[in-house]
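Here is the structure we will look at, set down as structure tokens.
As you look at this complex, bear in mind that one protein chain is not there, while each of the others sits in place.
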Amino acid sequence: MAVHTSTFHISTRGMCDIHDITHQIEKDLQSTGLHAGILCVFVPGSTAGITSIEFEPGAVNDLKKAIEKLAPTNIHYDHDARWGDGNGFSHVRAALLGSSFSVPFSQGRMLLGTWQQVVLVDFDNRSRKREVVVQIFGE
Amino acid sequence: MAVHTSTFHISTRGMCDIHDITHQIEKDLQSTGLHAGILCVFVPGSTAGITSIEFEPGAVNDLKKAIEKLAPTNIHYDHDARWGDGNGFSHVRAALLGSSFSVPFSQGRMLLGTWQQVVLVDFDNRSRKREVVVQIFGE
Partner (left out) sequence: MAVHTSTFHISTRGMCDIHDITHQIEKDLQSTGLHAGILCVFVPGSTAGITSIEFEPGAVNDLKKAIEKLAPTNIHYDHDARWGDGNGFSHVRAALLGSSFSVPFSQGRMLLGTWQQVVLVDFDNRSRKREVVVQIFGE
């Protein structure tokens, strides 16, 4: 049993910018040589999240619209009144979606569905360089 | 320390069909003989999710109604315009709920509350045979 922790960086534009990070995670998994275990994808910070979706432009856009309804950009946020950085909606969205996603793997492959991709969602209101942590446990 | 990966299948009707899968997971856990560790329940695919709830018909129905408000069936989805399979709402719901659920166990039992069950939620718009992955780490 071993644990491997790696990170990679991704440039994001914010405002619910959704990136398919499956391929990078698969590369990290393959480099460990582990065949069975669990993989935790984690984004440090309080204005981004990790989930999975069929990564095609229609579904991605539908998710953005649902999130806009869930925590709209154009309402008052107490966070903004205190800090003036204007990203109160980003904090609420990130807390609701969650910053952590765990996937089992077997025979060296994540057990995702055929049309299921792991995505980073950047909720911030500006461009960011995001660090993504991939931690892999297994044998 | 060992890792065990097992799967089981469950027939679902779709349209937010919610199934209590706690008993099946407990059986998988007991068959490993492990006493302390973590258990990851994962549903491959992009139109289903895993969470926990008090599995009684009232709360289950309340959850269905909240999900209908969160991503209604009767609005336009870009996914449908592209693919014509009519399950754009299913994709959005699954991305928001998440397809992965981790539970610690100790003395061979999941540390769930007395009235807390692990559930599979099938968001698709048709019947499916779902595979559920149960991965168990521990000693």
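In this document, chain identifiers A and B correspond to the written order of the chains, with residue numbering beginning at 1 in each.
Criterion: a contact is a pair of C-beta atoms (placed from the backbone, for glycine too) under 8 Å apart; a residue touches a chain by one contact, two chains touch by 3 or more.
For clarity, every value in this text was computed on a predicted model and none was experimentally measured.
Undergrad: Which residue, B:6, B:51 or B:73, contacts the hidden chain when the whole complex is considered?
TA: B:51
Undergrad: Touch as defined at the start, partner being the missing chain; which of B:7, B:73 or B:116 qualifies?
TA: B:116
Undergrad: Decide which residue listed in A:16, A:59, A:92 or A:120 touches the omitted chain of the complex.
TA: Considering the complete complex, A:92 is the one touching the chain left out.
Undergrad: Touching the missing chain, which residues of chain A?
TA: Residues in contact with the chain left out: 1-3, 5, 38, 40, 42, 44-46, 70-71, 77-83, 88, 91-92, 94-96, 98-100, 102, 133, 135, 137.
Undergrad: Would you write out the residues of chain B that touch the absent chain, in ascending order?
TA: Contacting residues on chain B, toward the hidden partner: 1, 36-38, 51-54, 56-59, 61-63, 66, 70, 96-98, 101-104, 106, 111-113, 115-116, 119, 137-139.
Assume only the chains that are shown with their structure count from here on.
Undergrad: Starting from the mean Cα coordinates of chain A and chain B, work out the distance between those two points in Å.
TA: Measuring from centre to centre gives 19 Å for this pair.
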